[in-house]
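A single protein chain has been removed from this complex, and every other one stays in its place.
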Amino acid sequence: MSINVSLGALSLRNPTILASGILGTTASSLIRVYKSGAGAVVSKSISINPNEGYKTPVLIDLGYGYINSMGLPNPGLDEMIVEFKVVKSKKVKLFGSIFASDIDEFKYLASKLTDYVDALELNLSCPTKMGVGLEIGKIPWMVEETTREVYKKSKVPVIVKLPPLVTLIDELTLAAEDGGASAVTLTNTAKAMKIDVFSKKPILQGVYGGLSGKALKPLSLACVFKAYEVLSIPIIGCGGIYSWEDAVEYILAGAKAIQIGSAIVSEGLGIFKKICIGIKKYLEENNIDKINDLVGLAHRR
Amino acid sequence: MSINVSLGALSLRNPTILASGILGTTASSLIRVYKSGAGAVVSKSISINPNEGYKTPVLIDLGYGYINSMGLPNPGLDEMIVEFKVVKSKKVKLFGSIFASDIDEFKYLASKLTDYVDALELNLSCPTKMGVGLEIGKIPWMVEETTREVYKKSKVPVIVKLPPLVTLIDELTLAAEDGGASAVTLTNTAKAMKIDVFSKKPILQGVYGGLSGKALKPLSLACVFKAYEVLSIPIIGCGGIYSWEDAVEYILAGAKAIQIGSAIVSEGLGIFKKICIGIKKYLEENNIDKINDLVGLAHRR
Amino acid sequence: MIVSQKPIEIVNILTHSNRIKTFYLKLKDRIRVAPGQFMMVWIPDAEEIPISISYFNGSTMGLTIAAVGETTRQIHKLKIHDSLYVRGPYGNGFKIPRGINKIWIIGGGYGIAPLLLLAKKASSMNVKVISFLGARNKDELLFYDQFKLLGEVFASTDDGSEGFHGDVTTLVEKYLSVSKTDLMYACGPEDMIVKLIKLACNHNLNLQASLERLIKCGIGLCGSCCLDPLGLRVCRDGPVFPLKILVKLNELGCYYRSPSGVKVKLSD
Partner (left out) sequence: MIVSQKPIEIVNILTHSNRIKTFYLKLKDRIRVAPGQFMMVWIPDAEEIPISISYFNGSTMGLTIAAVGETTRQIHKLKIHDSLYVRGPYGNGFKIPRGINKIWIIGGGYGIAPLLLLAKKASSMNVKVISFLGARNKDELLFYDQFKLLGEVFASTDDGSEGFHGDVTTLVEKYLSVSKTDLMYACGPEDMIVKLIKLACNHNLNLQASLERLIKCGIGLCGSCCLDPLGLRVCRDGPVFPLKILVKLNELGCYYRSPSGVKVKLSD
């Protein structure tokens, strides 16, 4: 029973992937997560120049999920390349996530990073920064154009990460496909907020944050299910995956691989291995040979 | 200390309202909820003809919210008018919620119901039925046109209920305002789903359902906050309100009144009174005279 | 409380008749059950339906199900080691007030099933239990022997195959001429309940009765099980109601609501 999967030209030892922005700024952290069992790791989203992100508080724990407004902190392209070289020297399957405020920046980032990563993930869906995330990711033609320009500059597969806009997700994912994406990651966090009734102010300095974790799962899963009906390229599911059951739900909905973020808090870094074991057992019990045969089964009528 | 509020021409004895579809098909149930303390009650969404809705299971309890696919069951216009007459005979503040598959139907419903209700609420946001909810509510011009036509037929204020599409909510609410809405209700449930890994099928017969309760709150609150920055008409907050703190968060974000649905399960029908008491105490402790002075305070910088 | 639909293994099946079976489930979650509460029961490709709990010992739960339609017939096809999806328990359950010495338990059809847990509880509280069980035939006098272990039992069958040949309410009425009780508990067809309400009023007896209406959500949210004229919910405020409420429920015996909410007349 093997649980390796291929996403187009990319092949992974297993379908569990560390989601972007989770423990992903330093080489040592990315290597640690890969060693703990992930099939691949995605870096923190990178910009050309260093970015401090928002001031704390940047995280609200709701008990059933998190709202974060990290604001995409990262040390910038040059420093990240230094880290990536270390990561690649350890034969880690690495996706480089990038964000930018215009297409030229995206092109520049792609052309610089393409030599150091196994795939590029375009973050077109960050709900906290103006003009660099959702502002692109909610408009199909912008998704398509951005994807296409990055695709032209990239020697490695391009993955497009989109927001959990269930009602628009078919158009958005088709736009990514048309632009040349090898896969889509569904989804990033949902735009959300919380207000402190005592000070009468939003808690997060950036006002809005991104909802992740358990609360996000029903939305992201619906996105995967809906996108699977129109797409030809593979889908990577992401949002509130805490257990093998959650992972299998995404696979049945149409995902070929899955990303894990928030669950690391409660489940620890052992989650990658635990989910792989659970999926293996499930495949065995259901007499299914490989993950591929499970993908999208929930669409049968 | 009074906590009555006015939504344009409508005045309510308090800002708590029973959300549509919650216990709202029969006169006796609506009267009971009003007597238990709600400032107003919204009926189940009504169509011209009787509608059975989806077969069970129609509800998934996530522990931190619900996914429902009732599918808008209702006994149809004529039967509902019979019930509404009973409700109005008890001097209950009643909003009639309506849904339809085209503008002519909406116009017909509005013209027939306008004599029996204190306001009409247009449900342009049901995530489970094709062609009657989200399909309109995600497109600004359709929201505007539908609102305008209903507005023309209605003698009572028209409230437009929209989906939790945070990224589009400013355009959608402005469209409702331009169409003649007296208020907007933000928000309905979010399109969501769950798959049973054992049978490998979506649990809900309608595949998709609507996410409500705690998990919805961060999204709905962000909608209210964002819409408040562009709107002139009042906002009614809705989504995951379980306590007076939740209610105050919505008011600080910009809501003048709030609707309660899912919380009835865990908090019981006493929730309307409990929230009113909490808001009163909060106003006192903060030396604020009336709810109006609290509306939108979280926008101060 | 099991909040969400999840499959639970069937460890035993008791076949009472060709129409009624009891399914025993082994629960992993620790839950508490009051007599009269119900579970929402589902299997994929069928509907989710309310079924009262007829047995519970802390880890094994019994659900006694009459095959009356599509879903219940599907469930009847299940074998040991298959699974039922359940969530619950929901509803309020029967109450045994302090100071009660003697109760009558009146069950009709599969309505007998949930009363067994009640009889056991009353018995354990040293309350004297007299049971009146009515069914189509001897086989459907559910848990007949178990009721006998807990006190005196009077049976009635439609076909006369056991006990009184006729209606269980007639049996109760007859017995009323020789004895009295502190409190009657009833579960069964609506016309039986309606007759018992009248009987209780006429003889100045107290009564708790379990009612049925269309249950969709099971948790008091959707309103499909509301009763006129008080707007009470069978799934949440019930299924068990005391006499002082029962007498006010003017829709009882007259009509119920269809899945759309349209009133449907009860022909009788």
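Labels for the chains are A, B and C, by order of writing; each one numbers its residues from 1.
Following the convention adopted for this analysis, a contact is a pair of C-beta atoms (placed from the backbone, for glycine too) under 8 Å apart; a residue touches a chain by one contact, two chains touch by 3 or more.
In this text the structure is predicted, and so the values were computed from the model without any measurement.
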Query = Out of all the chains shown, which come into contact with the hidden one?
reply = A
Note = The one residue from A:44, A:112, A:138 or A:256 touching the chain left out of view is A:44
Task = Name, in rising order, the residues on subunit A that touch the hidden chain in the full complex.
result = 21-33, 44, 50-53, 55-63, 66, 68, 70, 73-76, 79, 196, 198-199, 201, 203, 261-262, 264-265
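Keep this in mind: only the chains that are shown with their structure count from here on.
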Request  = Chain touch graph shape: choose line, ring, star, complete or other and state it.
outcome  = line
Ask   = Looking at mean CA positions, which chain is nearest the middle of everything shown?
value = B
Ask   = Taking each chain's centre as the mean position of its Cα atoms, how many Å separate subunit A from subunit C?
value = 51
Whole-Å gap separating subunit B and subunit C, where each centre is the average of the chain's CA atoms = 36
Query = What are the residue numbers in subunit A that touch two or more other chains?
reply = none
Request  = Hunt down the residues of subunit C that sit against at least two other chains at once, touch-wise.
outcome  = none
